[in-house]
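Attaching a single structure in structure tokens format; questions to follow.
Coming up: chain A.
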Amino acid sequence: MLSDYTFIGIFVVVAIAFPIIALALAFFVRPKKPDAVKSSTYECGLETIGETWVQFRVQYYVYALVFVVFDIETVFLYPWAVAYNKLGLFALVEMFIFLAILVGGLIYAWRKGALEWV
Partner candidate 1 sequence: MNQLGFPLLSLIIFLPLCGAVVTLFLRKEAVIKWWALIVTVANFFLSLPLYFYFQSGTAEMQFVERIPWMLSLGVSYHLGIDGISLFLVLLTTFLIPVAVLSSWTYITEKVKEYMILMLLMETSMVGVFAALDLILFYVFWEATLIPMYFLIGIWGGERRIYAAVKFFLYTLAGSALMLVAIFVLYFMNAQATGRPTFDLLELQKFSVPLAAQTWLFLAFALGFAIKVPLFPFHTWLPDAHVEAPTAGSVILAGVLLKMGAYGFIRFCLPLFPAAFAYFVPLMSILAIIGIIYGSLVAFSQSDVKSLVAYSSVAHLGFVVLGIFALNAQGLSGGILQMVNHGLSTGALFLLVGMLYERRHTRLIDEFGGLWKQLPLFGIFLLIVTLSSIGLPGLNGFIGEFTILVGTFQANWIYAALAATGIVLGAWYMLTMLRRVMHGPLDKPANRQLQDLSAREIVVLVPVVIFIFLIGLFPNLFFGKMESSVDTLLSQTRATISMGEPNP
Partner candidate 2 sequence: MNISSLNLTAIAPQIIIIITALVVLLAELFTGRKSLLAYLSLLGIIVAAIASWYIWNGTEQRLFAVPMFQTMAVADGYSLFLNLVFLVTAALSVLASINYLVRERINHGEYYALLLLATGGMMLMGSATDLMTVFLALEILSISLYVLAGFNRADLKSGESALKYFLLGAFASGFLLYGIALIYGATGTTNLAAIVDFLKGTGPMRGTYLFIGLGLLLVGFSFKIALVPFHMWTPDVYEGAPTSVTAFMSVGAKAAGFAALGRLLLYAFPTLLGDWVWALAVLSVLTMTLGNLTALAQTNVKRMLAYSSIAHAGYILIGLIAANEAGMAGVLFYLLAYAFMNVGAFAVVIAVGREGEPNLELSDYAGLGSRQPLLAAAMAVFMFSLAGVPPLAGFFGKLYIFSAAVQAGFVALAIIGVLNSVVSAFFYLRVIVYMYMQKPIVEARPVLAPPLALAIALAVLGTIGLGLLPTPFLTLAQQSIAMLFGA
């Protein structure tokens, strides 16, 4: 009798309830002994230096964009590899065209100096 939406509904309820319950339980059970180091901002286990409100170098964004290029590549390559046997020669050619376009993007980024940390 359960329709598809009911499953989704149950899923949503569980998804919301689970973190709330987990956090609430931790809040009540855990010991509370704060000190200076414990209250400071967590930054990969290192001590924090200066303000958190700083400008990032533009390279971060350029890196992020280049990362997206490879990210997309992986996302597309994975299902392609899984279904490769069914797709045949066509898929091989198609993938090479796709990779060629991505390589074009990489060459562009490289020549423009996006991979150098200045």
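The rule we apply is simple: contacts are C-beta pairs under 8 Å (C-beta built on N, C-alpha and C of every residue); 3 or more make two chains touch, one makes a residue touch a chain; residues count from 1.
Selection criteria: all candidates are chains of the complex that A comes from, given by their letters.
This one's a predicted model, so the numbers in the text were calculated from it and none came from an experiment.
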item	value
Of 1 or 2, the one touching chain A somewhere in this complex	2
Contact footprint of candidate 2 on chain A as seen in their complex	87-88, 90, 93, 101, 104, 107-108, 111-112
